[in-house]
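With one protein chain withheld, the remaining protein chains of the complex are depicted in position.
The block that comes next holds chain A.
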Amino acid sequence: MVRERRAARESRRAREFEAFVAGAGGRLLHAATLLTGERPTRDTTAAQHLLTAALARTYARWDRLRGEDPYDRTRMELAALFARGGHHYRRPRGGTLDRLAPRERLVLVLRLYEGVAEEQTAAALGLPVERVRAICTRAVSVMRSGVPRQPSPPRRGDTATDATTGTPAGAPKAAGAAGTGP
């Protein structure tokens, strides 16, 4: 009896989850490639890995979402996973947000690509709202300055980007702190 009920619940969850991934997976994977800095049309292994981990956590919570949007949930899991392992993605890979530090990418993707509110972004990253606003402003100005970061070596690429925007201390500090975020 209990076993049957559990089996029914599992098959329903699997069905709903599959439908959810079929609908939202493309956009989520795009967001993940923006975060990892990979080129969307090329190999997206790191982004797929990140997204699989985030989706697995959403799956594990599926029965207890209680009306919470699974897309929103996955997005926040993705952000948390990326914030924890952000230092793995410092190496430029030719993606759109390549010239930004991991945390700047995260803020830009959440705020502008996903349209998450400032307060919610700040809460998710464990930062004050003013800090999120500052990171976002800086990231936007770096993106608009239009000088692509040199693919190698990555360290020198960082400082080269800073020189163009006139904030020599900003990027390394942000990049260094990204790894220690929540």
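Please note the rule applied: contacts are C-beta pairs under 8 Å (C-beta built on N, C-alpha and C of every residue); 3 or more make two chains touch, one makes a residue touch a chain; residues count from 1.
One rule holds in what follows: contacts and distances are computed from a predicted model.
A.B. asks: Can you work out the missing subunit's protein name as recorded in UniProt? Choose among "ABC transporter permease", "Elongation factor 4", "L-lactate dehydrogenase complex protein LldF" or "Exporter of polyketide antibiotics".
C.D. replies: Matching "ABC transporter permease", "Elongation factor 4", "L-lactate dehydrogenase complex protein LldF" or "Exporter of polyketide antibiotics" to the record, the invisible chain is "ABC transporter permease".
A.B. asks: For chain A, enumerate the residues touching the unshown chain of the complex.
C.D. replies: Within chain A, the residues that touch the unshown chain are 10, 14, 17-18, 21-22, 25-27, 29-30, 33-34, 40-41, 44, 47-48, 51-53, 55-60, 62, 96-97, 108-109, 112-113, 139-141, 143-144.
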